[in-house]
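All protein chains of the complex are present and in place, except for one that has been dropped.
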Amino acid sequence: MDSLLTAIFEPGFFTSEPVHTAMIIGGGAALVSGVVGVFTVMRGQSFAGHAVADVTSAGGSASFLLGINPLLGFLGMAVVAAGGMELVGIRRIRERDLVTGIVLGAGLGLTALFLYLDVTMGSTTGAANTVMFGSMFAIPAETIPLALIVGLGALVMVAVLYRPLLLSSVDPDLAEARGLPLRLIGFLHMLMLALAASLSAMTIGAILSTALLIGPAATALRVARRPGSAIVIAVLIGLSATWGGILLAYDSYYWTPGHGWPVSFFVVTLVFLSYVTTSRLGGDRQRRGATLPRVRHSTTGKA
Amino acid sequence: MKLVAVCDGGEMLAVDRVSVSLSGRQILQEVDFKLGPGEFCGLIGANGSGKTTLLRTILGLQRPSAGSVRIDGHTGLRSVGYVPQKTLFDPYVPVRARDLVALGLDGHRLGLPLPSRSRRRLVDEMLKAVDAEGFADQRIGNLSGGEQQRILIAHALIRRPRLLLLDEPLANLDIRGVAEVVGVLRRLSKEHKIAVLLSAHDMNPLLSAMDRIVYLANGRAASGRTDEVVRTEVLSKLYGYHIDVVRVHGRVLVIAAGAADDIHAAVEHHPAHVAQIP
Partner (left out) sequence: MFSSFMANTWIVASIVAAAAGFIGFFVVVRGSAFAAHALPLGTFPGAAAASLLGINALYGLILFAGLGVAGIIQLGRRGRHEVATALTLVALLGLGTLFLGLTREYSQEVYSLFFGQVLGISDSEIAPVAAISAIAIGATALLFRPLLISSLSPELGEARGVSNRRMEFCFLVILALATAVALPVVGALLVFSLMVGPASAARSLTDRPLSAMLMSVGIALVTVWTAIILSYVSDWPVGFFVGGLGAIAYAFGRAWFRARTVKLVRIANA
């Protein structure tokens, strides 16, 4: 029994400080991403979510230049990106995706510049890796208070706006008829996205934070009957994937001695697997006619 | 003596006791009607009554669980013009009206479209037929609802099919658009002997244009001349409960029983408002 436990939780797991930090911030990221992500998927804004996350990389790389806490860099950039995307303010989904893409392209161009400057001016190497893929075990413990504030801020926003946000995500025409300020709600949702994305960017990197945002939410929406339970399920999936990923990454130091496998890989793989295994379930549920929120497709078909 | 249908003078479209079920639900039950060349027929029914399903079955996109569809005597390949519903274009798309009509001719051909005089001529002919010469070079996304529908009709007719199906072409059109489209369709059907079947949930704009009507309710259909079909007895039997057909100011209302008296009273007080209850 003892040896089984040590096989799963390799020595030092529970006492290691980087692991503690990782579990807290990673857990926070999973929590916030799961909650916000459910609305993002319902609104059909997966691309915007991904774009905001990618663009935060510019902030992350700038933070090395400026010598500030990466979380602040991620956060600042995310807010700017969210504002930019919502400011252009378009209803037609195809056009909105195009704008999202353009902002993404420009933002990534900035990332390219900042990373280049990091190397030439700041002589920071390894920035690209850290910014893009996160550094779960290298997060300084001092970041925790700031991360908690960011996380709480996002959750408070969701709690306060729950009903209008839900209605405008599920049935925007009805919401508009009821007099809800759709553009304001849309902007606030983008802001929540920014907060969630910056937290995830710190842990699993800008590029992969989409996984935490979209994956658990999409899986949950397939399986759940009501939005409330979808949120709970999304958070559970996100937490399991994140903590599971941390554990596996820690253990992997012992599999290939001296060199661990990246946390982000495990987290993403777990998220992906959970989505794919519910594929069968989701199909059946839809056929039985359970009430899922109306889907807004931003696809190659007509909007 | 029974006349057997042959090419000219025969039926353009024969729907023989077609039944369709989807996902275990019976959508259409023994729908049976014929359409001759140049006849203008309205397929009327409420939303969800199976109009689109019937049109898709006629097009061959949906297999009936019973019965068959014959077009111009054949059950195989169909040369049918089709205007699908809710085809909207956004103004950013760089495609002109005449480009869309040209795609009706050769949208399936491989290779880049090189300029062709014969294609240009055919496209111009179609544009003239639907009165679209005035806006032929404008972007399709910039056209009004009625103008877009006319372009879609030109697109559907450029290969000269003898049967034209339209799925809810009048929805989302203003009064002027409706008049334009119905007028163009009526003229085309008479001048070029094209059988036209168009679906709608309101029969009133079509009353003067229709030669016959197919009324769908409860998955079943009643077909014939408008005055034969749109009657209290016929529709009540179709719906399975008592229906009143009320004619007010030249418009037809189909309403559940009991409401008829209220309608009459309301019309007396407010003759301008005439509500439609599907």
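We call the chains A and B, going by the order they appear; numbering starts again at 1 in every chain.
Here, a contact is a pair of C-beta atoms (placed from the backbone, for glycine too) under 8 Å apart; a residue touches a chain by one contact, two chains touch by 3 or more.
Quantities reported herein were computed from a predicted structural model and do not represent experimental measurements.
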* To do: Would you mind spotting which of B:K51, B:R70 or B:H155 touches the chain that isn't drawn?
  => B:H155
* **Among A:A62, A:A218 or A:I237, the residue in touch with the chain that has been omitted** => A:A218
* Structure fact -> Interface residues of subunit B toward the undisplayed chain are 59, 61, 82, 84, 87, 89, 91-96, 99-100, 103-104, 106-113, 137-139, 142, 152, 155-156
* Asked: Touching the missing chain, which residues of subunit A?
  -> 41, 44, 46-47, 49-51, 54, 93-95, 97-113, 115-116, 119, 125-129, 132-133, 205, 207-208, 210-211, 214-215, 218, 222, 259-262, 264-265, 267-269, 271-272, 275-276, 279, 282-283, 295, 297-303
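Keep in mind that, in the parts below, only the chains that are shown with their structure count from here on.
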* Which whole number of Å gives the spacing of the CA centres of subunit A and subunit B? -> 48
* Touching residues on subunit B, where the partner in the complex is subunit A -> 23, 86-88, 90, 92
* Structure fact -> Residue set of subunit A touching subunit B in the complex reads 92, 94-95, 287, 302
